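Have a look at the structure that comes next, please.
Note that one protein chain is taken out, while the other chains of the complex remain in position.
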Amino acid sequence: MNQITKEVSNAIRVLREKVPLVHNITNYVTVNDCANALLAIGASPIMADDIAEAADISGISSALVLNIGTLNQRTVASMLAAGKRANELGIPVVFDPVGAGASKLRNDATREILEQVSLTVLRGNISEVSFVAGLAASTKGVDASEADGGNDAVTVAKAVAEKLGCTAAVTGAVDVIADGKRVAQIRNGHPMLSRVTGTGCMTSSLVGAYAGALRDGFTAAVAGIASMGIAGELAYEAAGQTGTGSFHIAIIDALSRLNPVLLEERAKLDEI
Amino acid sequence: MNQITKEVSNAIRVLREKVPLVHNITNYVTVNDCANALLAIGASPIMADDIAEAADISGISSALVLNIGTLNQRTVASMLAAGKRANELGIPVVFDPVGAGASKLRNDATREILEQVSLTVLRGNISEVSFVAGLAASTKGVDASEADGGNDAVTVAKAVAEKLGCTAAVTGAVDVIADGKRVAQIRNGHPMLSRVTGTGCMTSSLVGAYAGALRDGFTAAVAGIASMGIAGELAYEAAGQTGTGSFHIAIIDALSRLNPVLLEERAKLDEI
Partner (left out) sequence: MNQITKEVSNAIRVLREKVPLVHNITNYVTVNDCANALLAIGASPIMADDIAEAADISGISSALVLNIGTLNQRTVASMLAAGKRANELGIPVVFDPVGAGASKLRNDATREILEQVSLTVLRGNISEVSFVAGLAASTKGVDASEADGGNDAVTVAKAVAEKLGCTAAVTGAVDVIADGKRVAQIRNGHPMLSRVTGTGCMTSSLVGAYAGALRDGFTAAVAGIASMGIAGELAYEAAGQTGTGSFHIAIIDALSRLNPVLLEERAKLDEI
């Protein structure tokens, strides 16, 4: 068992001991799944997006997750207030730039968040992360564009990590996580994960849970993304033939049954 | 196999080839189901309701679905902006007037949408569609009123199609779809569909997916409504005895396993 696998196996032990409270300002499409994924993995979710309480709630939380999947002008202000408070208190911040590049509103919101909030982890598909880095990227809706083959995920993750001084996690067939010093690859997951809405959002929330427990963005990102990848494999084995509805439910089942031994057996992690 | 059944069977082939991006401005009760139903049938969902991006997102989409299930004054403005942009670009617009007749806000919003946006398909229960047509109708909540027996669905659908110059789809025990030239009836479905929230909303999103792929409102409406009806039958066979929670999940399962052969075998469609 390599070093990063040991760290991930330990991460879920620590998470379940600490039960971190994770504040999510996220979209209304997948928010129920994010809350249930957090409960399944062993964290405690709180969703609060009004400007009058966003910073207060971040202040009592162990981590903050910002997700612009269905952003609006009201919640962007709340994200900025919550992010600044988290930064003041040293609380880790995970940012999921859903659909960045798809509209001026998303681009402006992304820019404001990058300018005003220090991120611990940025997680997205290669289109979104490339856009954030100011690299060429075209976004079709909120799903990964397949037209970005030219931007290699390792190159993008390293460049973004350096540019923003955070952990950059580019998820795809092979996930790449970079933090300026280390680079990890994850070969878990299943293609059916892209046929259920919210698997990316849930992954970001899981990264938030691990970050709240560990205070280490790199290991948190690897642990959160590996947890979802393994849950996807287990869910496919349990329910893939039944259809995408049962597969969706089986993802939450798998997260709730995940444990250090299962992680060690299943994780396909390496550092490059 | 009659003509309309052939068209519907072909429709799902075309949809899965084109993977249309469907922009939904919809309610927060059933939005997750709408997204997962779209993914299951083979489309790509995007939800975006802020006035600062609604028209931009419609502009990159293949279809727009407007649903007033939990409308508010902010999102009504976004619906109008998105609808106008879709009209300018020739992108099909599906309107689901959930609960029209139940409050002044819903009535005013419905009127504004009808005045400012050309619809491709209007889909609702007989109370809602009758209300839209200015016919007598009483709405109890968001479920179909059984007091509207006096308004025959065929008469209502034909009248609304003529009045609005669009495809009118009245869903109920027997669904009726009319577009001024053709009238179809669908005898698929299961009564248990009314015991799960969002089956109507999902149907409208499916109609949007087919409309985005086909650019033909009549066939899209028949295909979307037949897809949900058949999914309801399959879901009842798989999980009806277990309860409404499992039945709900089995609907998505069935949509994800639907294919041209299954549609041809199951569809109970005829033109009158």
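To keep things simple, chains are lettered A and B as they appear, and every chain counts its residues starting from 1.
Throughout what follows, contacts are C-beta pairs under 8 Å (C-beta built on N, C-alpha and C of every residue); 3 or more make two chains touch, one makes a residue touch a chain.
What you see is a predicted model; the values in this text were computed from it and never measured.
Undergrad: Which of B:V14, B:I60 or B:L105 touches the chain that is not shown?
TA: B:L105
Undergrad: Write down which of B:S44, B:T167 or B:S246 is the residue touching the left-out chain.
TA: In the full complex, the listed residue that touches the missing chain is B:S246.
Undergrad: Please give every residue of subunit A in contact with the chain that is not shown.
TA: Given the touch definition above, subunit A has residues 21, 28, 31-32, 35-36, 39-40, 44-50, 52-53, 56-57, 60-61, 74, 248-257 touching the missing chain.
Undergrad: Applying the definition given at the start, please give the residues of subunit B touching the unseen chain.
TA: 27-30, 32-33, 69-73, 99, 102-106, 140-143, 195-198, 242-246, 248-249
The rule is short, and it goes like this: only the chains that are shown with their structure count from here on.
Undergrad: If you average the CA atoms of subunit A and of subunit B, how many Å lie between those two points?
TA: 33
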